[in-house]
Structures are given as structure tokens and as C-alpha cells.
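These notes concern the structure reproduced below.
Removed from the display is one protein chain of the complex; every other protein chain stays in position.
Here is chain A:
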Amino acid sequence: MSLIVNGTSVAPPDDPRVSLLDHLREGLHLTGTKKGCNQGACGACTVLVDGERILSCLALAVQYDGRHITTVEGLAQDDALHPLQAAFIEHDGFQCGYCTPGQICSAIGMAAEVERGVPSHVTADLRADAALTREEIQERMSGNLCRCGAHNGIVAAIQATFVVEAQA
């Protein structure tokens, strides 16, 4: 049994009670992923599993045997930040920074969902592909809270990264 975390194969915890979040932080010392509410309400623990965003606090690590997990530590290529990480700096997408790893992982997962054609609660026409409007981003990112209120910068960073890309 093994999990693949940021491309490296690692052993699962011995105790099945250990959440994926605790295994990342305390077992593997990947402390980029944050523990906010630890009950699925805040999104700070968001990671990508096979490219899809999930909450690592509600995930038992043993359930993710054989799956590819990407945390915020796995996004940069050597010293080059992921474009969304750079955009968060450019657009002031954070203040204290605690929710930021979850916001960034969530937004990358969200962009893939939009690319795939997944509709949202605010998509007017379920038969058409949704555009990444401000309203769509706000709804799709509603699972990630920011206590500092940096939402305007977060939305701007997401738009700058993924809307420009989509139009290119």
C-alpha cells in the first residue's frame, strides 16, 4: 500500500483513524496544507487527488491508497511558482495567508472542472458550458472561507490566471 504525494510514493499511516490532512502534516511534515475547522466547513485543507479538489480533513488517509495527491508544495516547478501562486502575490490574494494553500489548490481544481464542463449552482443554462465569470468563481469557490476578507484579490488572481489562459 502506498500513496503518491507530490510524485513521491509514501506509506499510509498504521492507524486507519489518521486523516489525510494529519498524515500530510504530521506524518510527512508537509505543513503547507492547513487545518482550519477540521470538520469540512472552511476549505483550508483542500488538496488535489488525481486532479480533483477534496477536503483532506474528512478523508481517511487509508482510503487514498494508490491515488496521486498534490498539495501546495507540489505546485511549483523547482523555483518557478505555479502561475496562480504568482497571481495571488500580484493581486494581493491573501492577508494572513492561512487559507491560501487551500484557496490555490481549490482554484486549480475548479479550473479543471470548468474546463470539463461541470455546471454550478449559478449556471443559467445547464446544457451550455459555463464561462468563468466573477459570479461563477464566487459560487464555485464558496467552500473556501477567508477570514481576512481577501476575496476580491482571490477572485482577481483566479480570473487573471484562468480567464486569460482560456482566451489565449
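Operating definition for what follows: contacts are C-beta pairs under 8 Å (C-beta built on N, C-alpha and C of every residue); 3 or more make two chains touch, one makes a residue touch a chain; residues count from 1.
Quick note on the criterion: contacts and distances are computed from a predicted model.
S.K.: I want to check something: the complex is missing a chain, and I'd like its UniProt protein name from "Xanthine dehydrogenase YagS FAD-binding subunit", "Phenylalanine--tRNA ligase alpha subunit", "Ion-translocating oxidoreductase complex subunit B" or "Amino acid/amide ABC transporter membrane protein 1 (HAAT family)".
M.R.: Spelling it out: the chain absent from the display is recorded in UniProt as "Xanthine dehydrogenase YagS FAD-binding subunit".
S.K.: Which of A:Leu60, A:Ala86 or A:Val163 touches the chain that is not shown?
M.R.: Candidates A:Leu60, A:Ala86 or A:Val163; residue touching the omitted chain: A:Leu60.
S.K.: Looking at the full complex, which residue from A:Thr33, A:Thr46 or A:Gln85 touches the chain that isn't shown here?
M.R.: Per the contact definition at the top, the residue touching the missing chain is A:Thr46.
S.K.: Using the definition of touch stated at the top, determine which of A:Leu3, A:Leu84 or A:Met110 touches the missing chain.
M.R.: A:Met110
S.K.: Using the touch rule from the top, list residues of chain A that touch the missing partner.
M.R.: Looking at chain A, the ones touching the missing chain are residues 15-17, 19, 38-40, 43, 46, 52-55, 58-60, 62-63, 65, 106, 109-110, 113, 116-121, 123-127, 138-140, 142-144.
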